[in-house]
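Data first, discussion second: the structure below is written as structure tokens.
One protein chain is absent from this view; the other protein chains keep their places.
Each chain carries a letter (A, B and C) given by its place in the written order, and its residues are counted from 1.
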Amino acid sequence: MLIVMKPGAAGQEIDAVISVIQNIGLRPHPMPGATRTAIGITGNTGPVDGRRFENLAGVAEVIRVTKPYKLITLDLRPEKTVVRVGDATIGGSELAIIAGPCAIESHDQAFAVAKAVKQSGARFFRGSVWKPRTSPYAFQGLGEKGWKIISEIRQAFGLKIVTEALEASHIDLIEQYGDVIQIGARNMQNFSLLRKAGRSKLPVLLKRGMAATLEEWLLAAEYVMAEGNYNVILCERGVRTFAQHTRNTLDLASVPAIRRISHLPVIVDPSHGTGSAYMVTPLARAGVAVGADGLMLEVHNHPELALSDAAQALTPTEYAQLIRQVLAIRDLTTPLITDTPAQSQAA
Amino acid sequence: MLIVMKPGAAGQEIDAVISVIQNIGLRPHPMPGATRTAIGITGNTGPVDGRRFENLAGVAEVIRVTKPYKLITLDLRPEKTVVRVGDATIGGSELAIIAGPCAIESHDQAFAVAKAVKQSGARFFRGSVWKPRTSPYAFQGLGEKGWKIISEIRQAFGLKIVTEALEASHIDLIEQYGDVIQIGARNMQNFSLLRKAGRSKLPVLLKRGMAATLEEWLLAAEYVMAEGNYNVILCERGVRTFAQHTRNTLDLASVPAIRRISHLPVIVDPSHGTGSAYMVTPLARAGVAVGADGLMLEVHNHPELALSDAAQALTPTEYAQLIRQVLAIRDLTTPLITDTPAQSQAA
Amino acid sequence: MLIVMKPGAAGQEIDAVISVIQNIGLRPHPMPGATRTAIGITGNTGPVDGRRFENLAGVAEVIRVTKPYKLITLDLRPEKTVVRVGDATIGGSELAIIAGPCAIESHDQAFAVAKAVKQSGARFFRGSVWKPRTSPYAFQGLGEKGWKIISEIRQAFGLKIVTEALEASHIDLIEQYGDVIQIGARNMQNFSLLRKAGRSKLPVLLKRGMAATLEEWLLAAEYVMAEGNYNVILCERGVRTFAQHTRNTLDLASVPAIRRISHLPVIVDPSHGTGSAYMVTPLARAGVAVGADGLMLEVHNHPELALSDAAQALTPTEYAQLIRQVLAIRDLTTPLITDTPAQSQAA
Partner (left out) sequence: MLIVMKPGAAGQEIDAVISVIQNIGLRPHPMPGATRTAIGITGNTGPVDGRRFENLAGVAEVIRVTKPYKLITLDLRPEKTVVRVGDATIGGSELAIIAGPCAIESHDQAFAVAKAVKQSGARFFRGSVWKPRTSPYAFQGLGEKGWKIISEIRQAFGLKIVTEALEASHIDLIEQYGDVIQIGARNMQNFSLLRKAGRSKLPVLLKRGMAATLEEWLLAAEYVMAEGNYNVILCERGVRTFAQHTRNTLDLASVPAIRRISHLPVIVDPSHGTGSAYMVTPLARAGVAVGADGLMLEVHNHPELALSDAAQALTPTEYAQLIRQVLAIRDLTTPLITDTPAQSQAA
């Protein structure tokens, strides 16, 4: 951190700032210049809240220099993390496809969708048993009944199960019956839940919060990793903006931005990211073209009857076409990306 | 809900929509017009996810008519809710002041601030014992040690204690030692926590989420009320926008907007809502002038040494001046507001 | 438009609404229902500002049904518009590449970049002679001196010239020396300028405003077309959000959203859309994969010396690599897109 004093700051004002720095246990480095003095700060174990200095007399500006994260950075780990789930991987050479219905609604629905997912070559099946719904009056998921169905799908198709945890007890159940713990956008800063997931042996798929900056998102991943669980997958699912033609605004630039800072794999969810079935396929192509490690997709055997997120679910036929398209783009872009200097600079 | 068909929609397409409506257990009301047909829907107990119809053939537009909430509405309860906490009230004739440090840091700090709060005539003391922090490396609150200090303050000053719960177990502790359960912005859609708070006997202060629409915020209150706890206080604390001169953009228009729809009291937090001490007093004046039922304020005996949110804390002297100003504005505006036809229309 | 009355609205209140509708020259269609009355409105030549009804007694909700545009719609013209500029096209089978420096700075700079642009096979050269700059103290473009350079490039390389007009007189000059009139994001709602461009014979490239909804953007195009100029190209260049890892948030979902409504071609500008050179290539790939008709790109022979937008300019080498990548993706996706049912539904 760097504190820039006003041009006319008095010696006493500078001393007062230095004294505050020392009082909070840090080391001040005053650097007098021709027109003003700047004071560097070191010795902090974590980030310092620079705003405490903004109201001190004589202070012109407080500038944060150190980035606040450690474990997610390429500085710490220069090669990319490949998350292994049994024989499947996320972040490696294969394009990870996580597909399934928004919520498990019935045995028939779940099996019909799982069959289409399996046929497409995907390795991961998604399906919520607890649904975080904006309204208390909306369908909230099948709960434990849903687990029975999911267990059968896991056995019957050999698909890895990705399910969202809404509270600590859910993580225990996912550890018993599932393969990947999903933390949803609404819980991205539910720090108790993040810490609990950080103590699990299962990988954690961490969705970006609705209004999360890149820094907040990466710090949420840091919460999980700080507890010892390094298998974190980031998932871009769109952010809230003024735009009204989509449910969320899918921010595909977050993919190269994360690549430049972090070794963690990042996937894209064009279903929640757009909210409309007709947009999912074009944005899935874009997500793979931008360099994502995978896609999360909602599929339903009867989208018009779905109990949640009906408008964004693909039919099995649409889904199969999407997969053909994105695999072709992946095959094409993998060697292209290696060829890009800007990208290789980051990797 | 109203489904508007395209001008040239075929009879079969209209029948197919009707059939979907019937299949989900609702009653369709087709209304053929000169150029197109609209189909009304009734019979729903909760809101219907209209997007399921958007991709059906022949559908031009899906229009939601029914508002999705019930318990928070003036339709349900035309007179304003007054939340009682012992002999103090929120939503009644007195201006509720909830003041204190961001976090309890030490016995001396908490007592010094509580003394100033008590002297100002405020009835509520705020102070977190668990802090939701963006970074895992930042100060996370004193935890149980903090409870001891808070209990002493409650006894010594007779102030009502308002503290944030981050997980279910915290609610149990607040019930033992505190008076009002605060649900923070980051947990506004932590539905498990909302339900648990809904089963408590204590009032719930529900902060608006960082990117929450009015509807989502009111539906979060509906989650609490649906469990039987009708003592909910809403707290506007600013939303995330592109603006960079404040930490959040304080949306004071939410106060009259809520008044028009809901009987719940609403207070304003200009400390988090701006993030800078020099803005807190002007925005506190504005909050009272707009008609809020109270204010939530951060005060610290040594703001420059605060372990969290240092830049937005007022000194006891600044705080005392603020209170004098807002009480004068409250005295002035109370009869004025009664005089306003637009407001009385809502009340 | 549809006006929904409150359940208990009095007959007099309904009559009053009907009377207001008649007073503004429109035709009311009252539709009494079991629990409430709705009133449809027809006869409007343009859109009706529905908010005028919101404050009338007894009104519960005002719902807009008619979309406000005409000329840009697929209803009006079901096949896609192909804009022809000499022997080049935008919106047809070729991928339109518009590349060049942010601003014309010197003869040497412009010629070095134009050479790279020509070699890549691109048909359009961009380069501002007047620069809209946030600060009055920043480089404002070469003005008329720039025109001399651009004319020479047009002659020497046979590239079509795309230049931004900041005021009416600029359009006259572009008609003399250039090929396509660009209306920048800051002027998207400069309606005088739009009308003037609408009376030109040259095609108009209309950038999306920084905070423009899709509807506002399309209505800006409607302004140009209403004057008789149907050769409008839309350009997505990112919108302003809370995100800080990019200069703007590139909203690629606008491409399929426009396709569904409008026959106009749409291109993507990943240079302004991200603001960072290292992101331009991945987002250019994404833009082509999502189905854009072309790309607008900033190239500079010495990006580190550029007088404006230095951080987002590609070197000629990076640019050449980008072009190879996007052409490969275009070749791949063109038949794929034709194969997509959701897309063909729109076309």
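To be clear about the criterion, contacts are C-beta pairs under 8 Å (C-beta built on N, C-alpha and C of every residue); 3 or more make two chains touch, one makes a residue touch a chain.
As the structure is a prediction and not an experimental result, all values here were calculated from the model.
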{"item": "Among C:Ile18, C:Val82 or C:Ala311, residue touching the chain not depicted", "value": "C:Ala311"}
{"item": "Given C:Leu26, C:Leu74, C:Leu173 or C:Ala226, the one touching the chain that is not displayed", "value": "C:Ala226"}
{"item": "Residues in subunit B touching the chain absent from view", "value": "211, 213-215, 239, 241-246, 249-257, 260, 273-274, 277-283, 285-291, 317-318, 321, 324-325, 328-329, 332-333, 336-337, 339-343, 345-346"}
{"item": "Residue ranges of subunit A at the interface with the undisplayed chain", "value": "2, 4, 31, 33, 40, 61, 63, 65, 240-242"}
{"item": "Missing-partner contacts on subunit C, residue numbers", "value": "20, 23-24, 45-47, 49, 51-56, 68-70, 132-138, 166-168, 186-187, 189-192, 210-211, 215-216, 219, 222-223, 226, 240, 275-278, 303-306, 308-312"}
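Basically, only the chains that are shown with their structure count from here on.
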{"item": "By mean Cα position, the chain sitting nearest the middle", "value": "A"}
{"item": "Interface numbering overlap (same over half, different under half) for subunit B and subunit C", "value": "same"}
{"item": "Computed distance of Cα centres, subunit B from subunit A, in Å", "value": "27"}
{"item": "Separation of subunit A from subunit C, taking each centre as the mean of its C-alpha atoms, in whole Å", "value": "30"}
{"item": "Whole-Å separation of chain centres (CA-atom averages), subunit B against subunit C", "value": "38"}
{"item": "Set of subunit B residues in contact with two or more other chains", "value": "240"}
